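Every protein chain but one is kept in place in this view of the complex.
Letters are used for the chains, namely A, B and C, taken in the order the chains are written, and counting of residues starts over at 1 for each.
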Amino acid sequence: MADVAVLGASGFTGALAARLVHRHPDLELVAVTSRSDAGRRLDDLYPQYRVPLVLDAFDLDELGPLDAAIVAYPHGAAAETVAQLHERGIKVVDLSADFRLRDVATYEEWYVPHPAPQLIEEAVYGLPELYREQIREAPLVANPGCYPTAAILALAPLAPYLDDVVIDAKSGVSGAGREPTQTTHFVSADENLTPYGVGRHRHTPEIEQELGVQVTFTPHLVPLDQGEMVSCYVTLKQDVDVEVLFAERYADEPFVELSERPPGVRDVRDSNICRIHARRDERTGKVFVFAVIDNLWKGAASQAVQNLNLMLGLDETAGLL
Amino acid sequence: MADVAVLGASGFTGALAARLVHRHPDLELVAVTSRSDAGRRLDDLYPQYRVPLVLDAFDLDELGPLDAAIVAYPHGAAAETVAQLHERGIKVVDLSADFRLRDVATYEEWYVPHPAPQLIEEAVYGLPELYREQIREAPLVANPGCYPTAAILALAPLAPYLDDVVIDAKSGVSGAGREPTQTTHFVSADENLTPYGVGRHRHTPEIEQELGVQVTFTPHLVPLDQGEMVSCYVTLKQDVDVEVLFAERYADEPFVELSERPPGVRDVRDSNICRIHARRDERTGKVFVFAVIDNLWKGAASQAVQNLNLMLGLDETAGLL
Amino acid sequence: MADVAVLGASGFTGALAARLVHRHPDLELVAVTSRSDAGRRLDDLYPQYRVPLVLDAFDLDELGPLDAAIVAYPHGAAAETVAQLHERGIKVVDLSADFRLRDVATYEEWYVPHPAPQLIEEAVYGLPELYREQIREAPLVANPGCYPTAAILALAPLAPYLDDVVIDAKSGVSGAGREPTQTTHFVSADENLTPYGVGRHRHTPEIEQELGVQVTFTPHLVPLDQGEMVSCYVTLKQDVDVEVLFAERYADEPFVELSERPPGVRDVRDSNICRIHARRDERTGKVFVFAVIDNLWKGAASQAVQNLNLMLGLDETAGLL
Partner (left out) sequence: MADVAVLGASGFTGALAARLVHRHPDLELVAVTSRSDAGRRLDDLYPQYRVPLVLDAFDLDELGPLDAAIVAYPHGAAAETVAQLHERGIKVVDLSADFRLRDVATYEEWYVPHPAPQLIEEAVYGLPELYREQIREAPLVANPGCYPTAAILALAPLAPYLDDVVIDAKSGVSGAGREPTQTTHFVSADENLTPYGVGRHRHTPEIEQELGVQVTFTPHLVPLDQGEMVSCYVTLKQDVDVEVLFAERYADEPFVELSERPPGVRDVRDSNICRIHARRDERTGKVFVFAVIDNLWKGAASQAVQNLNLMLGLDETAGLL
């Protein structure tokens, strides 16, 4: 059993990560921390997860020996703590954006001044379907953003051929985080549908880094809890057999499903699965790819556990089926 | 045309009141105020209402001459402003709880120390179906709470016969107000259903005052925007013909509908109507009454306009059909 | 007062059309018909619309003299009845697709063999913002589909410059009609999000006819009742000042609103308004246009009334504000 702490466990993704570690056959959840809710029980905040631990304020010296940590802090706030954990030899999966972008200038253009640029080259981008072997050896894994997870899995098989790429994305409200705002107010989101971050969403450079091409990426907020879809409309530089390409690329992936029909987000709710439908439209020549994930699971917490499994030498699917 | 201001127009009920006054054939909306959003346009906050006015900070001296005001402040905060308006001879419909309870001790037991007890006896309880004639003459009308509106209309015809009264109430999330909280967060309310205020909801004494009997009243939060239902389970002191009683009591009411089937909250959405289904259960002898309203309309803003119509000598239904 | 009948008034759009005609200051709703629900009261099927008429089976000879009719039949089924009404000199707004496409071959490729091709050239495409003057004189108006209404209004100002056009559309479930199916089952649609009709949705040729360019159009079902959005991602043939173009094009339109921010479908719920946000993305050079309508209103029933107002020489906005 590996000892694991989840830092920032009062947010949506941290709490789910805690639940997944808590029920994991090979991991032991030894601590959960929270700045805002220290002293409260996690199963009081999230009864449905049934994790009977008390949230502590973070204090590295009091945490005790750890094999690994999942850090669920906001971008900018994560890097310093990640650096401290790294220094002590604790393997880290970081759910923030801080170590996703390999180019510090790009990070600083889209986010904030980088708090720990020296660590960037230690980090591996935590999409196992792309970087499985590097993740096994990595001391620090930057867990991908939710939209990039879906968008990159949707388009990776086509990466060499991409010309014009339009990604229209839709996410449930849990993607906006636990903080109550006018945006996350039930009365704002219910029976509504809104684009946001148009032309400037921070997941854009992450998608472009992995696909190697400029993309038009636009997310929308939809009135549901968990679930995310990317609808990709792509012009290719050359003709390819789309279905064969996807079938070959994902033949052995335990968490990627190819679907003959366009998928719905319900198909993957509460799972680590990305379900993809790709086809060429005969009439227009465009290639359509629709991919769905659960933004809290494959888009965040369960992918963190998938990464942890790889980093700790466990079965990649342990605790995730 | 009567000149009307809506104070506290950035909240859900105030904004709707502003929209109803703005479109009213006989009223002129001359000002909208807000503490939190002064300087913003109301149609920026609520595009769907299309009221092209800028919210001002409240300043009685700058408001100009007014025939009437609708005050949409929280309880406790309303009374002082209501008193100022009253002093200047401005007719007031107060959406807060401050003048609903005729007994100041009861108010202070359930709420806070009363800020203007001297005004209580000037106020008329603004349920036109019970107090139409008094409202016509009133300088100050205390607009009923949303649950009391539905519960009192549901049970008024049975008032003389009520013995044991259980009221199970359900409301959409707009009833919790515009402030973003964990309760109003989409992810908390969506796919959920929760009782709240169990045994201590402040609408209880208001219902009891008007029905003259102790009641068991329990509200629940349901995942919808606008709409409210009371399900009443009643033991009567004597047998009565329930259907005849309701038919006679509400024969001439423009905003009460009797329904042969149990109603749904959709039946009254965006209307000033209370729809009621009442029947005696042969098997158990209990009387069932189900009543639905739109909590923002008949439960607040449109009932305020109904009261204003009466106070200003207009057709009671003006601007409400 | 013009005498109007609504045929097919038991479906979602027919019922709303009946309600709008019933409350219209210059129209008299003289009959409502339904094949499936003849004999039932419309306010029993749709209590919220409060139209106190009984649905009749359609019988042209029993309908009495009519100035105009709104026909809300499925495509294929509408044409014959439309032809009968036309023959008797009754002005018709047809909500079906039967007379929207000017090219009968295109109609037959996407739909069925055309039941009344001789009437096609009598029909005017009922988008007042494009064909206002022709509609005033038309004996037969083909009311646009919901998606085409939003998509054409979104892109009409750019029509001469359009090169590559991707339209990702999203609609609430009322767009799928009143018939209960697995798709419209609450448990299928709730907390879900699904593309449908990928590459073959019948609104595609209608959009292409009006914009004069091939488009990639993909609708998605979202878990809400009324509301529709088109998110358009466009490459232009030449640089234009997008904001000026839209401002000039829609300056005098009573039912088109330009918004500085991306709109939400709530902004236009229960209204005849199309709200549009258009901008050029500096980074990629793409032009984004987001447009929202209420699919049952501007996407169907209230646009039918707008057309009727024009055809009957009434104020275009009568009964719609």
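One rule holds in what follows: contacts are C-beta pairs under 8 Å (C-beta built on N, C-alpha and C of every residue); 3 or more make two chains touch, one makes a residue touch a chain.
Everything quoted here is computed from the prediction, not taken from an experiment.
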**Of B:Tyr49, B:Tyr131 or B:Phe290, the one touching the omitted chain in the full complex** = B:Phe290
**Message:** If I consider the whole complex, including the chain that's not displayed, which of C:Gly39, C:Pro65, C:Pro180 or C:Gly212 touches that chain?
**Reply:** C:Pro180
**Item:** Hidden partner interface residues of subunit C, rising order
**Value:** 12, 173-174, 178, 180-182, 184-191, 223-225
**Fill in**
subunit B residues touching the chain left out here are 164, 166, 168, 170, 172, 188, 190-196, 198-199, 214, 216, 218, 220, 222-227, 229, 231, 233, 235, 262-266, 269, 279, 281-284, 286, 288, 290, 292
**Message:** Take the complete complex as the reference. Which residues in subunit A touch the chain that isn't displayed?
**Reply:** 47-48, 191, 259, 263, 266-271, 275
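Here is the rule we go by: only the chains that are shown with their structure count from here on.
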**Fill in**
With centres defined as CA means, the chain nearest the overall centre is C
**Message:** Taking the mean of the CA coordinates per chain, how far is subunit A from subunit C in Å?
**Reply:** 39
**Asked** For subunit C, what residues touch not just one other chain but two or more?
**Response** 191, 263, 266, 269
